[in-house]
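For this view, one protein chain was removed and the others were kept in their places.
Right after this comes subunit A.
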Amino acid sequence: MCYLLNFEINGLFLLRIENSQVTRFLKNASVEGKETEGMLVVKTKEGESERNDERDRISELPMSVLLYIMNFMNTKDAVQTCVLSKHWKELWKSLTTLSFNSLSFRKHAKFNNFVSGILSSRDHSVSVLNLDFALCMPTDLEFVNFNRVMEYALLHNCQNLTIDFSIKFFGSDLPLVCLTRKFIGPYWKLPKSLQIPALKTLNLVNIRFASSNNDCAEPFSTCNLLNTLVLKNCTLDRDVKVLCISNSNLSSFKLHDSFRQKPYNIVLSTPNLRSLTITDSCCRCRQLSSTCNLSFLEEVNIEVIFNEYSSSILSWLPLFSNIKKMTLSMDILKFISDVLSHSHSTKTQPPSFVRLESLKVTMNQWRGSYYEELNTVAQFLLQNSPLTTVDVI
């Protein structure tokens, strides 16, 4: 029995071919991005029992499925599959996820060779949708041509990008405070504006931000499709005093343990922001302000343990007037309580969370709990809100 298939696949994001009846008979179709026109003649084995036919079906997963599996693997392992058989030889070249980690290489030179080998040998017509680049020590950066990686990401429509230059210590991130300057090593400086237009999610760990104009860093205004932004252990250049997150599409912004060198301000120009998270044990953000009405902001988590500008936290609250869910650390309540007790209460305008559905307070096991203050502050916060209960977790 012969099957003659004239086969064509268009479109960049097609990973799984819908009809597996077709893919069953496909042996040499290129899966993604590339325009293929091939005449395939595939013979099914005749004269074998039905059971054997079924066995054949099982042993041959469609190429698109194999590729999907490989996208979950570290790129170093995924490339290794080329030794399995000739059928697998070129498969890795169509990977849409690249995941590099210097930890899997014993020598810097080997890591660098690997990265540049992948970038030059892969099928350039296939997009790199997900790029994950991690160094086990930030100092490894000296040995890698990282700018080439970024350029490649730009040219291949990268949508989800993670750059992790954190300092790993027994598998977990070391807090920067414990480290001397030399050990932290050279930072990779984010370009003044990040030019990867297809980007949807961006995770940055231990990256330095340069100023775009005057004393303001505004790196994300050019990423028009950016939806999720996560910053961790990042730093600002010496002359930067204001971090401006201006992006019309951004929906979720998370900031963890960042910018601890000196006091700074955050300005949000994010009309579509839905969720904001700031967790920091030593937050040095002095002012959080917004140039637009954050009318879609529904969820706010602020878990700060120490803030030298604790009194300013009260001034953040009016930004959150539309939120439905809020989580605060117990320490924040303590800050607010201090402010309230020191100032005349008539002066301090209570916030109005008219749509608030849940308020959670997180306990810190190392510090005391302030139940007395909790009550006063909760009353203050919920004065204009339908909510009457606070969950302490």
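The rule is short, and it goes like this: a contact is a pair of C-beta atoms (placed from the backbone, for glycine too) under 8 Å apart; a residue touches a chain by one contact, two chains touch by 3 or more; residues count from 1.
We adopt the following convention: contacts and distances are computed from a predicted model.
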Protein name (UniProt record) of the chain left out of view, among "SKP1-like protein 14", "Ras-related protein Rab-14", "GINS subunit domain-containing protein" or "Cofilin": "SKP1-like protein 14"
Option from A:100, A:114 or A:353 whose C-beta touches the chain left out: A:114
Selected from A:80, A:101 or A:352 as touching the chain missing from the view: A:80
Missing-partner contacts on subunit A, residue numbers: 16, 18-21, 23, 51, 57-62, 65-66, 68-70, 72-74, 76-77, 79-89, 110, 113-114, 116-118, 121
